[in-house]
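Heads up: the structure comes next, in structure tokens.
Only one protein chain is missing; all other protein chains are in place.
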Amino acid sequence: MVPDATFTSYYGRPVVKAAPWEKDIPAYLFLGGLAGGSSLMSAGADLSGRPGLRRVGRLGALVGISASMFALVHDLGRPDRFHHMLRVAKPTSPMSVGTWILTAYGPAAGLAGAAELRPLLPARLRDGLAGKLLGLAARPAGLGAALLAPAVASYTAVLLSDTATPTWHEAHNELPFVFVGSASAAAGGLGMALAPLSESGPAQRLAVGGALLELAAEHKMERSMGLTAEPLHQGRAGQLMQLSKTLTAFGALTAALLGRRSRAAAVVAGTALVTGSACTRFGIFEAGQDSARDPKYTVVPQRERLNARASAGGT
Amino acid sequence: MAECHPVGFQWVMEAKARGAKVIHIDPRFTRTSAVADTHVPLRAGSDIAFLGGIVKYILDNEKYFREYVVAYTNAATLVGEDFVDSEDLGGLFSGYDEEKASYDQSSWAYERADEAAAAGDREGSGKGNGAQDGGHAEGHAFGSGGPGLDSHEVQRDETLQHPRTVFQVLKRHYARYTPEMVEEVCGVSRAQFLEVCEAVTANSGRERTTCWVYSVGWTHHSVGVQYIRGSAIIQLLLGNMGRPGGGILALRGHASIQGSTDIPTLFNLLPGYLPMPKAGEDESFGAYLDTIRSTEQKGFWTNADAYTVSLLKAWWGEHATAENGYAFDYLPRISGDHSTYQTVLDMNDGKIEGYFLLGQNPAVGSAHGRLQRLGMAQLKWLVVRDLNMIESATFWKDGPEIATGEMKTEEIGTEVFFFPAAAHTEKSGTFTQTQRMLQWHHKAVEPEGDRRSELEFFHLVGQKIRAKLADSTLERDRPIQHLTWDYPVDEHGEPSAEAVLQEVNGRYVSGEKAGRPLSGFAELKADGSTACGCWIYSGVYADGVNQSARRKPGREQSWVAPDWGWAWPMNRRQLYNRASADPDGKPWSERKAYVWWDEDQAKWVGHDVPDFQVGKAPSYRPEPGATGPDALAGDDPFIMQADGKGWLYAPSGLLDGPMPVHYEPAESPVRNPMYEQQGNPTREVFKRKDNLQNPSAGEAGSEVFPYVFTTYRLTEHHTAGGMSRWLPYLSELQPEFFCEVSPEHARERGLEHLGWATIVTARTAIEARVLVTDRVVPLTVGGKVIHQVGLPYHWGVGGGGAIVSGDSANDLFGLSLDANVHIQESKVASCDIVPGRRPTGPELLQFVEAYRSRAGITVETGNTRHTAQEGSP
Amino acid sequence: MDARKTFLSWPVVRQLTGEDPLGRGAAARSARTAEIRPRTATADRVVQSVCPYCAVGCGQKVFVKDEKVVQIEGDPDSPVSRGRLCPKGSASEQLVNSPGRVRTVRYRRPFGTDWEDLPLEKAVDMVAERMLDTRARTWQDVDHRGHRVNRTLGFASLGGATLDNEENYLIKKLFTALGAVQIENQARI
Partner (left out) sequence: MSNSFFGPLDPAPDAGWVEAPPRKGFFTDTSVCIGCKACEVACKEWNAIPDDGMNFLGSSYDNTGALGASTWRHVAFIEQSKPLGTQDAGFAGTAAGPAATDVLNRAADSALTGDRSRLGTDTNAVDLGMPKVELPGADGAGRADFRWLMESDVCKHCTHAACLDVCPTGSLFRTEFGTVVVQDDICNGCGYCVPACPFGVIDRRIGEKGVTKNVGIAQKCTLCYDRIGDGLQPACATACPTQSIQYGDVDELRERAQKRVETLQAAGVHDAKLYGHDADDGIGGLGAFFLLLDEPEVYGLPPDPIVTTKDLPAMWRKAGLAAVTLLAGAVAVFTAGGS
């Protein structure tokens, strides 16, 4: 395989550095999206009287955001200094913005999720003052979380794009849509898989709509990225992206056709969508890392930009 | 220079920025070449041909600085009739004694005005000269002064037309050093060679000067001294000596390697380049003095009696009296070569019991590492003093010979003492840097643990020995009992380095000034009234002030910076600077003014301390029969030379000829294209089974070792690595031993970049990682392509705690020495190189043995010194 | 600690109240950063020295704190080096403070397989004994030709180019007085 572009580099070494992140970060992206989508879903379920779907959503958000936060902290070089994230509030830093969003969202989603666990508590606790307050707070907390949830689901796209990692950065126009689509698909899939069939209509629609948005946005994204889309089709990242598309399309189709008819089909579709969403995050993550490790993706587009500028300048 | 002396190189870069042209002549394209205007790749070991070509160019094109040459050099001096040049003897000079492989130098002498004698019978003549038979200790003994002459009354023809003037001798001698010959010998194209000639001559003369800079790799040849002579001839012809921006700058690689020659830890010298007395010759003090200088000659060496007496007074104080010849007989006598390589051979022969290694790692840093290690294994005791646990201290457990089975730890009887040394921050004292400047470094902290300075260690050893011998009645213990050894010590037991420096500087020991420090060597007396540990350093404590500790910031003083440190002699920053003015004492040009004669003040003035008697007018002419300094005319700038002139031709003192001749290296795949004589006929060889040589061109088996290799340093390391391989910050920059080869060579031998290569000589085989690089280029020499392999020599197999390790390049070399100075040829030899790692264990020995037998090597191989048919054209 | 002070030193508050609303500069500086000082400034003393590597003789400034060398850098006063150092000179602090540097005397007895400890004083004494024993055993009044030599060829020395002149002077003086002549250094290597 010979790429079209010839270029020069320093002993084939990367120009930019790949992020020092391990699997924690794509997991965090996925789980955050799942949580955000779930909060929205649960709020809708709450307001529209679907307690089963509400429970799945709230618990999904609780588990998702907890695991997400764990992954984030785990990935830190100095986890003991996690709280330093709250020293400053920087609009220039998607991670800072995200931290503040999570700071507001996390307790809300947590409260709402905890409320769903109230029935499991021993009676003394469940019916005590705290228990009662928890019950009262559940809805406002859930609604608050839902209001923040879209930001939770979308800011991570900016987090990736606001880097010099070629594939992430060049994806910046469409990546938020891919991510919110992916979040919807995952949350919807979760709802389909776990909520009673009778309540899972909105989940099905959320799933299908999200999947379609994801696939469409992803398609547009790849076409706008030029050379830097290449890593999305190569190696492990390419496999993950392919898997993601297949699972998402399959999940969406299954959900649309059979999602309300068969419990089993709903579980299959939901699982496919959740997994597909995870593959999207891991695939995009890996593709970006690959693009950083190969100087081609840094040098060639910049060189082309320079050449274009030079010819535009008439020199 | 950029490679090994980056900070010194700042001045070259500054000169370049001001328009100077920088030419770099080196087999490899180095970091110096990278920023030079021109890089000239030449074959390692061919420099004399290159320099000779420039001499011929200067003479043929009349580019010499005639006024300077006539007035300040011996160009006009007539050589005696007996002299026969190498042109007429197939590469030998007259006087060659085949049996001794040395010259009787009497035929090289100047023609005497009184025609009384043609005998410059001083050095070399009639003395045993082979390494095996002793008598090889002379060449280095002249230091700053050069050898004596019987008389300065010489014949001169200032028209330079007389066929026996040095000038005409030079012309004939260099006749065959044509650009074509340079191309054939050096592999340098004529065009590029002429570019260098033009640049050098265009930048010399009244208004401009050219400086030659060499790093001491130039000395690492069997003709090393003549390399430097070659550039000295160029510089004298072009009028570049003694003038600002001119000269020959030796860049030396150790902090005080200059100092360790001035105050020598060398076998053949006493402090200040006074020779060690020789057995059978210097039986009396008078006889000794006579061998140092002729009382009839010009120059300051005629005062050697004062220097010597003062030294003896410094060492033996009141016990050195006129009656006992100032304890001259307390000095041991040398007989022949006691240099480090001879000593190591003696070690191998079981003749040496004890050895001190003081900040030196010969197991890695000296040529023929195997011989070094095997020798140390024969000792009774070994003392190593160093900062780190170097290979020379651990050879008994990790030497390569342990791996091959040649040595077994349990069978090595050497008792080893390792003393941790104090670092430069943990002691006060002076280093003498490469331009003869002493700089005092102040102690910053006390050394920790058992770390001690050499000063304290040897002071203590001396005290213990003196205590043990205090009651001895043996004659041989007198010098120890009478030795002046009372140095004040501080509360930690450290003797005062200042007190030692004061002793070196010297003081009056009697008379009204008794006890006062000397202000310079001119005050030294031969009557025992002064004591001085090193006459050339006299003045470093003038006025009771440590002049070496002066640190007036450079920006607050003139560009000569005379108030920073102290340079010997007498704080002169540039030697022979009288030559910076014309014979009348005026600067050759305003641009190049340095010191000049001020008529009004009737003295020499200028930017530097004049290297001349300050009140001696340019017009001064000595009385007939005058000797010593008084015999120097007002226009004799080379005041330490026996005739006051710069020597284009050396009528005595050099063991291998009065002028340089291109000889091939001791091991060379090239037959000497210039003369029948292949190698230096006077080089010191050691015909031993443990010192086999590769056959050279013209001998059977030379094709087995078809390549040339050279060794060098890298910026990131220091010599044998004792001060760099133990430091992570330096080790990580050059972590592995590698060889540098050209792409063409790699292809020929199947060497892969970053793979391994094995390099083989008659001594051993070593392995290195391969760097294929365009910086190494194959050269065409005599119609044949010569590939050169580059090997940095910093690595060794182990030691204790070294961060990086590797095979040692110096293990490849055998011993062949320059006869003048006993320095090994370790910048060039022949080898083979093959891909892959070397065998290990006993198989390594078999591998090397197979090479030897293929090449048919015996102890005679490569050791035939005389290869010319005398008298043939 | 004063809670109000703590609150006011919270960078977010400084962002909102100061000149750095985006929190990228003044507001983000930590208290420790604000107090940072170079160890050249906090050293107890500065000692002028000379680089121990090659013979260019670059000036060094050695900074000492609590009787430890904490920094070695080029001395801008030096007309030789104008404050600059090469990589080796720049590594001088590591040279003197290297944890790998040997601290105590090491002794390997004849035929021994490993190092042993030995007190310094005793080791020096043993060396003096060895020198005298060897000297006595190998002393020559005359050589084989009958010429007076007054010497021993029983022990030799190599080294000195990295040492001070004063040290070389004592070495040469002591060895010569003992009649030892095989004293050599790097100048011939």
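Per-chain residue numbering starts at 1, and chain names A, B and C are given in the order in which the chains are listed.
Criterion: a contact is a pair of C-beta atoms (placed from the backbone, for glycine too) under 8 Å apart; a residue touches a chain by one contact, two chains touch by 3 or more.
The structure displayed is predicted, hence computed values, not measured ones.
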Note to self: If I'm reading the header right, one chain is hidden. Which shown chains does it touch across the whole complex?
What the structure shows: A, B, C
Note to self: For the chain not shown, which residue from B:107, B:574, B:742 or B:816 touches it across the whole complex?
What the structure shows: B:742
Check: Considering the whole complex, which of B:175, B:202, B:545 or B:754 touches the chain not shown?
Finding: B:754
Check: Which listed residue (B:6, B:95 or B:447) would be found touching the missing chain in the intact complex?
Finding: B:6
Margin query: In the whole complex, not just what's shown, which of A:56, A:138 or A:153 touches the removed chain?
Written below: A:153
Check: Which is it among C:85, C:149 or C:170 that touches the chain not included here?
Finding: C:85
Notebook entry, point to check: What residue numbers in chain C mark contact with the hidden partner chain?
Noted result: 11, 18-30, 32-33, 36-41, 71-74, 83-91, 93-94
Notebook entry, point to check: Which residue numbers on chain A touch the omitted chain?
Noted result: 1-3, 5-21, 36-37, 40-41, 43-45, 47-48, 75-82, 84-85, 87-88, 90-96, 98-99, 146, 149-151, 153-155, 157-159, 161-165, 168-169, 172-177, 179-180, 183-184, 188, 201-203, 205-206, 209-210, 213, 288, 292-296, 298-299, 302-303, 305-306, 309
Next item on the list: Spell out, residue by residue, where the missing chain touches chain B.
Entry: 2, 6-7, 9-10, 13, 29, 31-41, 187-189, 191-192, 195, 714-716, 728-736, 738, 742-744, 746-747, 753-754, 769, 771-775, 777-780, 785, 803-804
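Operating definition for what follows: only the chains that are shown with their structure count from here on.
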Next item on the list: For chain A and chain B, let me know how many angstrom lie between their CA-based centres, rounded off.
Entry: 73
Next item on the list: Can you check how far apart chain B and chain C are, centre to centre, with Cα atoms defining each centre and the answer in Å?
Entry: 27
Check: Using mean CA coordinates as chain centres, what's the chain A-chain C distance in Å?
Finding: 57
Margin query: Multi-chain contacts only, two chains or more: what residues does chain A have there?
Written below: none
Check: Of all residues in chain B, which are in touch with two or more distinct other chains?
Finding: none
Notebook entry, point to check: What does chain A use to touch chain C in their complex?
Noted result: 86-92
Next item on the list: Note which residues of chain C are touching chain A in the complex, please.
Entry: 10-12, 15, 22-24, 27-28
Margin query: List the residues on chain C that touch chain B in their complex, please.
Written below: 45, 47-60, 62, 64, 67-69, 72, 76-82, 84-92, 94-96, 98, 100-111, 113-115, 118, 120, 123-132, 134, 137-139, 141, 143, 145, 147-174, 176-189
